[in-house]
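This report concerns only the one structure given below.
Of the protein chains in this complex, all but one are displayed in their positions.
Entry: chain A
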C-alpha cells in the first residue's frame, strides 16, 4: 500500500472502521433480539428488533436535563463511555485479524480501554450526588474490580499456547488449528471469560437490566439522573460493549469467517458470519436469563471467584500441557 509510507496501515484501518460500522448496526439489534426472545418465552410479544434503534433516535432528539450542581463530568462521562466502546469495537478481532503495528489489539490495551468506560460511567453516577447513583457506582466498581483479573487471566491462558497476548494472533492461531478451540485449556478459559462478560455487561444473574427496583440496580442506578442525548450515549455505549464482548467470546469459540487478509467479499462474509454468531450467542444468553434470577449482591463475589478459579486452572493447565 502506498499509504504505509506515511505510517497509515490501510488494511488495519479498513478492518477497524468496518468493525465499528457493523457493530453500531448489530449491537442495538442484539439488544432487541434478546428482549424479543425473553418476551416470547414469557408469553409476550415484545417491542420488536428495531425498538432499541427507535429509543436511541428519540433520546438523541430530546433536550438533556442536568440536575442542579452537576459538573462537566455529566456531559463528558457519556461521551468517554461511547468513545471507549467505539475503540474497543475497532480493536477486537471480530471481522479480521489484521491489526495496527503501533497499537495492536493487545489484551492489556483492550482491558484498559474497557476500564476507561467503566470508570466514566461510575463518575457519571456519582456526579449528581444522589443516593442511588453513588450506590450504583460503588457496586459497579466492586464488580469491575472482581471481573478485570478474570478477563486478564482467562485471555492470558489462551495466549500461552500462541505465545502472544495480541487477540488477533490468538484468533489467527485458532483459525489455523481449529482443534485447539476444544482443548481443556481453551474451554476452561472460555467458560471463565463467559461469566466475566456476563458480569461486565450487567446481565442476569449479576445485574437485571429490566429492573425498576432502585435497591437492586447496578447499571440502571448510575444512569438514573441522565437524560436526553447523555442517556442515549450511555445506552448505546453499553450496548456496543455487550456486542463487542459477546462477539469476542463467539469469535474465540468459533473463529470461522474471520478474514486474515483484507478483501471486500471477505469482509462481507465476515460480517455475515459475525451476525450469525451474535444471533446465536444473544439467543442463548437471553434464554438462560429466563431461567435464572438475580443473585444477592453479596453472592456475586462468590460467582466471580468461581470464574477466577476456572481461569486460574486454565492458566495452570496451559503450562502443564504446553509443549517443551
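Simple rule for what comes next: contacts are C-beta pairs under 8 Å (C-beta built on N, C-alpha and C of every residue); 3 or more make two chains touch, one makes a residue touch a chain; residues count from 1.
Just so we're on the same page, contacts and distances are computed from a predicted model.
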item: Undepicted complex member, UniProt protein name, chosen from "Autoinducer 2 import system permease protein LsrD", "Acetolactate synthase small subunit", "Transporter integral membrane protein" or "Oxidoreductase"; value: "Oxidoreductase"
item: Touch criterion as defined above, residue of A:134, A:149 or A:228 at the omitted chain; value: A:228
item: Identified contact with the non-displayed chain, of A:45, A:131 or A:320; value: A:45
item: Missing-partner contacts on chain A, residue numbers; value: 39-48, 51, 54-55, 57-58, 61-65, 211-212, 214, 217, 220, 223-228, 231, 290-291
